[in-house]
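A protein chain is absent from this complex, but the other protein chains hold their places.
So, chain A:
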Amino acid sequence: MTHRMSTYWQRWGIFLILLLPIALLMILNPVFRQPGNLFNLWQQASIIGIIAIGQTMVIILGGVDLSVGAVAALSGVVCYLMFGLGGGGLAMVGGVVAALTACAIVGALNGLLITVFNITPLIATLGVLSIVRGLVLIVTNGELVYAEGPAYAFSEFLQDSTLWLPNAGLLFVGLAVAAALVLRRTIFGQYIFAIGGNEKAASLAGLPVLQVKILTYAICSMMAGVGGLLLSSRTASALPNAGISYELQAITAAVIGGAALGGGKGSIFGTVLGILLITAIGNGLNLYNVSPFWQTGVTGLILLLAVGFSTWGNREARSVIR
């Protein structure tokens, strides 16, 4: 196999493998290809998709954030606790702002632990995951948080449609486009790629490595917060144990999309494709009444496949350069 062929296979091979079952679903299952189901699929993909956008930025930076699921739960709980204070439209805005601020603080904490205290991203974010999850359970006493009035209005808005397109889906697309522009067209995005590619070189070039890392982790947590708000809007209530295993799906989507876990490589477009593929496969398994436990296993298998492709491709590239 020529180098060019192996490069294409490394980049798109995992997509082709995952497109095969989706193509079969399209042909064999008429329910799958119904507009209503595809509409639902897009809406489902939006929650994890928005979380995966933030995760992609962190992975390109050369890190990983395992706390996104817990942060999504925190976001919903803070927002709905604020809704409970009452105050109509003002409470709605206040709830969203408070939720995203709390998430940004958690993200900045992740960044500080990694940069200032030099803790590896895996351990730092795992620790923060436990702290946040514990905090949410303490505050809610492990019970569902719901509020009348603003909660319903908020839920209705996010679950509604504009020109037959789901608002949640439009928000997902909007954030994906914004993130892609930031990564590809701004100096901040360039710095994320540079730090992920060679942190020492970036530092010697005078890049504000510490600030970029903290800000990127804060953005990732805010994205997780937005995902958490979408999740809670589906039931007009906040579950303290929401978002479990979301980090796995977000990382899988990013890696399928071509992000290298070593950093310096990845794209938002790839991640969006990755999340759509994962959601479509999950949706297909649902249509055939496959247990949700199996679905988690399938996601893990896809992650292993994607990382395998990435590692194999990098080894091929290195041997060619050598």
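Assume contacts are C-beta pairs under 8 Å (C-beta built on N, C-alpha and C of every residue); 3 or more make two chains touch, one makes a residue touch a chain; residues count from 1.
Please note the rule applied: contacts and distances are computed from a predicted model.
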{"item": "Undepicted complex member, UniProt protein name, chosen from \"4'-phosphopantetheinyl transferase domain-containing protein\", \"Sugar ABC transporter ATP-binding protein\", \"Acyl carrier protein\" or \"NADH-quinone oxidoreductase subunit K\"", "value": "\"Sugar ABC transporter ATP-binding protein\""}
{"item": "Among A:N198, A:T235 or A:T296, the residue in touch with the chain that has been omitted", "value": "A:N198"}
{"item": "Candidates A:N40, A:Q159, A:Q190 or A:T296 - the one touching the absent chain", "value": "A:Q190"}
{"item": "Missing-partner contacts on chain A, residue numbers", "value": "185-190, 193-194, 196-198, 200-202, 204-207, 264-265, 317, 321"}
